[in-house]
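One protein chain omitted, others in place.
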Amino acid sequence: MTLPKVRVPYLLLFPGFAFLFTFFILPIMNLAQTSTQTAIVGGDTGQYEQSFAFSNYIDAFLENREQFYRSFIYASLATIFALAIAYPLAYAIAFKSGKFKNILLVLVVAPFFTSFLLRTVAWKQILGEEGFLVPTLRSLNLMGEQTTITSTAVAVVAGMTYNFLPFMTLPLYASLERIDPRTIEASGDLYANAITTFRKVTVPLSMPGVVAGTLLTFIPAAGDYVNASILGSPNTKMIGNVIESRYFKIVDYPTAAALSFTLMAAILILVTLYIRKAGTDELV
Amino acid sequence: MSTKVKEAPIPTIPLNARLSRWFGRNLLRIYMFFGFSYLFIPVAYTFAFSFNDSGKSNLIWKGFTFSNWQNPCGAPQICEALGNSIKIGFLATVFSTILGTMIAFAIARYKFAGRSSSNLLIFLPMATPEIVLGASLLSLFLVFKVNPGFWPTVIAHVVFCISFVVVTVKARIASLDPRLEQAAMDLYANEVETFRRVTLPLVAPGIAAAALLAFSLSFDDFIITNFNSGTMTTFPKFVYVSAARGIPAQANVIGSSMFFLALAIVIAGQLVNRKKAR
Partner (left out) sequence: MAIDPIDARGDLRLTRITKTYGDFTAVDDLTLTIPKGSFFALLGPSGCGKTTTLRMVAGLEEPTVGSIHLGDTDITTTRPYQRPINTVFQNYALFPHLTIFENIAFGLRRRGVKDVKEQVDKVLNLVELPHLAERKPTQLSGGQQQRIALARAIVNRPALLLLDEPLGALDLKLRRQMQIELKWIQREVGLTFVHVTHDQEEAMTMADTIAVMNEGRIEQMGSPVDLYDDPETAFVANFLGQSNLIKGKIDGNDGDSLVIDLFGQKISMPKSRSHAVDSSLYAGIRPEKFRISRTGSTVRGNVLTGGRIEDVSYIGVSTQYVVAMPWGQELMVFEQNDDGVPPFNKGEEVVISWEPNFTFGLRGDEDIEAGTEVDPEQLDE
């Protein structure tokens, strides 16, 4: 009560923002600094000095172009598939589940609590050579002896789709649930058939959820390397795998930093463009 | 009033109309069934193979046993990893919930210079891929000669949990009717009392949801942990490392237990809410 009112928000923000500054902004700045370092001539492995070698970025990008493209393509595919699976699911829970709404909502989040690594490994075993599915399909001649499911791009994208599904479903549900069902009835009353109603009323009203869901799926998917390393093969390596191995196996910090920075910048640019587009147009 | 109208036969609806109506009504249900099956197949698999009498690698079904459930710590290091995960999750939850709730109140309740840049600072960690968060923090720790391990991991987890807490709590505060606080002030509660008796109890479900979210994000995190934990092992790390040579069935026991525990907490929460509303 004795505090001047103006100061209250800043006092509330201070601890959290001091923390985020120290452990988020500062590391990112440090990462930028690391990214232009070069190895000390005659130094040990892992010793680098600042030499403003911006060429690190070009070298790192050219060397790992393929993994970059792959990351963005896989992440985009996973996002699209997740949207396609989650939208009807969220729609059904929001509008057609009656008193089971809360239970169904819990069930969407529930698998999330079994460690995602365990579930990814479970998929690998279900779809793998020793699993039940592949031998069955082979014996029915639906699958060639040489064809496999795991260690392919399909498996990696499917794994990502699966793992990020709750991140898509929940925001979609939240924005669908807020729609007044009367607006949908009103659309029907005004001569729109079910499909037109869906396109012209439901989808535009659920756009905030679509934007949030796709971002929450795409961003982690683009930087992911767990699905690629468990379900994939050397041919499905993503940029995350490269950064990880640069750090831990090769101890090439500058390249890893340059790659991280490029990835972050690319995602931020894409996200900004996307939000701007989604904010002004209806995207349909 | 009592004139009896001769009842006309009820007109029948043609079969194809009835079929399309049935599909219209049930298509989404059928879809939901497949959707949920997709979500739960690996969970069911994990649960089933927690009863596998597998020995070391849990790849092929070898027979039913309860021994994994009787001795969940049977595999080397697994319970140590689990303990670390719980400790880290708990600490990360406490810190991120406190810091995030404070930020949420500031942003949702006050108009101040720098409000939109504050929103940006909250959005940025969510828009940064985990691998960049993890790698950048590790670089910083290395510069300051801090060895990766328990506390660096806790700090890293707080960084990515804060934003989720802010977003969750902020939504709850925004949905609060400001007249309730005005009513409390009108009824002789000063600012502190108003916050304690009205604002906090009403925002509490949002804070609880945020804490639950923070714990599950922290508990399940692998990428950031892998960068900042050094030689310390956590449950996801244990699974990742043992994935190459086969995961012991005890990991399935722990994963399944976490699943049922979380389900129980959420359902209990729902029941409490329902009772309160009655």
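Going in written order, the chains are labelled A and B, and every chain counts its residues from 1.
The rule we apply is simple: a residue touches a chain if its C-beta (ideal position, glycine included) is under 8 Å from a C-beta of that chain, and two chains touch if they have at least 3 such contacts.
Computed from a predicted structure; not experimentally measured.
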Chain not shown, its touching partners among those shown: B
Touch with the omitted chain, as defined above, among B:Leu27, B:Ala174, B:Leu187 or B:Val272: B:Leu187
Selected from B:Ile98, B:Val146 or B:Leu202 as touching the chain missing from the view: B:Leu202
Footprint left on chain B by the chain that the document does not show: 177, 179-180, 182-190, 192-193, 197-198, 201-202, 276-278
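Quick note on the criterion: only the chains that are shown with their structure count from here on.
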Between chain B and chain A, distance of the C-alpha-averaged centres to the nearest whole Å: 16
Complex contacts: residues of chain A adjacent to chain B: 1, 6, 8-10, 12-13, 15-17, 19-20, 23-28, 30-31, 34, 85, 88-89, 91-93, 96-97, 102, 104, 106-126, 130, 162, 165, 215-216, 219-220, 222-226, 230, 240, 243-244, 247, 253, 256-257, 260-261, 263-264, 267-268, 271
Residue ranges of chain B touching chain A (in the complex, touch as defined): 28-29, 31-32, 35-36, 38-43, 45-46, 49, 59-60, 99-100, 102-103, 105-107, 109-110, 112, 118, 121, 124-133, 135-140, 143, 155-156, 158-159, 162, 166, 190-192, 216, 219-220, 222-223, 226-227, 235-236, 239-240, 243, 247, 251-252, 255-256, 258-259, 261-263, 266-267, 270
